[in-house]
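Got a structure for you, written out below as structure tokens; questions coming shortly.
Complex shown without one protein chain; remaining protein chains in place.
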Amino acid sequence: MTLFSFDRQLRFGDCDPSGIAYFPSYLNILNGVVEEFWAAIGFPWSELIAVRKIGTPTVHLTCDFSRPSRFGDHLTFAPRIGKVGRASLHLAHVVSGADGVRWRARQILAATSLVDHHAIPWPDDVRAALLAHLRVDEEAEATL
Amino acid sequence: MTLFSFDRQLRFGDCDPSGIAYFPSYLNILNGVVEEFWAAIGFPWSELIAVRKIGTPTVHLTCDFSRPSRFGDHLTFAPRIGKVGRASLHLAHVVSGADGVRWRARQILAATSLVDHHAIPWPDDVRAALLAHLRVDEEAEATL
Amino acid sequence: MTLFSFDRQLRFGDCDPSGIAYFPSYLNILNGVVEEFWAAIGFPWSELIAVRKIGTPTVHLTCDFSRPSRFGDHLTFAPRIGKVGRASLHLAHVVSGADGVRWRARQILAATSLVDHHAIPWPDDVRAALLAHLRVDEEAEATL
Partner (left out) sequence: MTLFSFDRQLRFGDCDPSGIAYFPSYLNILNGVVEEFWAAIGFPWSELIAVRKIGTPTVHLTCDFSRPSRFGDHLTFAPRIGKVGRASLHLAHVVSGADGVRWRARQILAATSLVDHHAIPWPDDVRAALLAHLRVDEEAEATL
């Protein structure tokens, strides 16, 4: 397993009349990156949500947008696991363009039952995959 | 001038396959509420952005989603001015449904020139309108 | 019952870097108007979809965009029933701004079971409401 990152060109439809990224569109892209991340660790949402009826709603989000992006810009999204809680997952996102960091986000996802939208602990196999990925992230950080 | 609030029913297209509000759509709605807020204090974005070439990009955002909303839910968005900086505006948002608070957000907007996307101080008339509204919010809070 | 129309100001987030309405956003708004229409005739989607498990997916859409709209423009959406089929609903939409028609659309919705996404006939009460509204539209047209 390697550090997960996701390249995405900023599209026309992601931008607003001032010519830069519309921040709700940024978060729509981010959600797609998180969806890819789950697939990468072996638990695609189409299985997690549709088959196992486990939701992963975002319960907290902090974003700092430091530099604007224009449509056509090539961006790299790098989500890292910060912590695996009993029923939560803390992610730290860095989004970079050609000139360095454009924005950062911290996001907390909760594990919920889609039957009643209440919190549930991560199932053992999901938890194991998250923890394995967390170790990969930590080792990669240590060697930087 | 009175406390500004904005009612918005959550639409089908705002929700995701798990049946609750998709958080990027929540932020798209929030951005529309902020647009209404600017119009309410006398500076519609169509004038601010298109005529005066002043942008108000979001540079910071913190959201806490405490309870899910389903499509058809009636929501009230209540943005309050927390602080008017030299070149920034701090907003605190409370979004409520029938059963109380659904989510809260703190947002910092920067004043920028749309010519070069750099920060600029608020023009005097804009600043005066923001400060006048801040006083309304403070007085309303004091009487609660 | 009267002719149904829906006013909606075009928002910043509905527009693109060329400064005019982004057409997928137009269709997102249109879908919200159709949702309002169903509520107006007594069958809100929150009941139809969530309780009765009847979907109304769009199976055909034709749009003609004749004049651009800019953010801040006040638009009126006027959907009319063209035909009520056994398992379909034909709508004709006219979207107007201050200077007249901006765009038109013809849309066919199918009645489907949300269990298997197959076509089903409209239930009698839904059909009756659609036909009653169709008569209102026809009478209003006749008196124009």
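Per-chain numbering from 1; labels A, B and C assigned in written order.
As a working rule, a contact is a pair of C-beta atoms (placed from the backbone, for glycine too) under 8 Å apart; a residue touches a chain by one contact, two chains touch by 3 or more.
None of the values given here were measured: they were computed from a predicted structure.
Across the complete structure, the visible chains that the omitted chain touches are A, B, C. Among C:41, C:63 or C:128, only C:63 touches the chain left out of the display. Listed by residue number, the positions of subunit C touching the unshown chain are 17-20, 22-25, 27-28, 30-31, 49-50, 55, 57-66, 68, 114, 117.
Contact residues of subunit B toward the unshown chain are 12-13, 15-17, 19, 22, 24, 71.
The set of subunit A residues touching the chain not shown comprises 11-13, 19, 28, 31-32, 35, 44-46, 49-50, 70-72.
Going forward, only the chains that are shown with their structure count from here on.
The largest tally of C-beta contacts between two chains is found for A-B.
Remark: the per-chain Cα centre closest to the mean position of all protein Cα atoms belongs to B. Note on chain placement: the centre of subunit A and the centre of subunit C lie 35 Å apart, centres being C-alpha means. Subunit A has residues 17, 19, 22, 24 in contact with two or more other chains.
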